[in-house]
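Every protein chain except one is present and positioned as in the full complex.
The block that comes next holds chain A.
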Amino acid sequence: MLKVDKLNQYYGGSHILRNLSFEVPLGVTTLLGRNGVGKTTLLKTLMGLVPAASGNVVFDGREITRAPSYERVRAGIGYVPQGREIFPRLTVEENLLMGLATRPRGTAVPERVFGMFPVLRQMLGRRGGDLSGGQQQQLAIGRALAFGPRLLILDEPTEGIQPSIIKDIERAIRSLAETGEMAILLVEQYYDFARSLADHYLVMERGEIVMRGAGADMDADGVREALSV
């Protein structure tokens, strides 16, 4: 679904992404790597939030390397940024409606979102800022799902979240993958979470993909060891 070819990115003089090439097929692809290897930069480049220096990004057969962010969303890419970034002063309902930018006026938030995260329905009239961290994370995922993306990019959704909600998020991601219609690119540092969801995995180190394979082989391939300091 998503194909990245020889992607390069620099911050000032430092080379952040080095000739990255990989694919994200249907199902869950987890991208693992230690802090500072360029994971978030990669996601921002995929979303067009920082321009790519060179290389190609092809989504669904369409070249989007130079496309502005909103066109990538319109093409069907949903993004859940690190740190959730919900709108604290808007209600849960308004936050979800914000996710419908690319849909015609008056489009409803799909029932599926509430099916996955029932707590959002209970909290519909509350302000985003009044929610707990875990609820905010669910809201951020719900917001990204509202317009019905075909590729969902999640940047460390378990960061600072309590275990019971991590389970909810895990269930939600799995249910999305099981529809067989969505590709999910999950950036994680939490190995067990990534391992339990991954159909495919990628390991990044200093701006390069150093390991890749099937999710089921993660233990055998020694991915956990590769990530431990």
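We take it that contacts are C-beta pairs under 8 Å (C-beta built on N, C-alpha and C of every residue); 3 or more make two chains touch, one makes a residue touch a chain; residues count from 1.
Everything below uses one rule, namely that contacts and distances are computed from a predicted model.
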Inset, instruction - Would you kindly match the missing chain to its UniProt protein name, picking from "Branched-chain amino acid ABC transporter permease", "Molybdopterin-dependent oxidoreductase", "FeoA family protein" or "Tryptophan synthase beta chain"? - result: "Branched-chain amino acid ABC transporter permease"
Inset, instruction - Using the definition of touch stated at the top, determine which of A:Glu93, A:Glu170 or A:Asp199 touches the missing chain. - result: A:Glu93
Inset, instruction - Give the residue, chosen from A:Gly27, A:Gly48 or A:Gly134, that touches the chain omitted from the document. - result: A:Gly48
Legend entry - Chain not shown, touching residues in chain A: 47-49, 68-70, 72-74, 79, 81, 85, 87, 89-90, 93-94, 96-99, 101-102, 105-106, 108-109, 111, 114, 121-122, 124-125, 143-144, 147
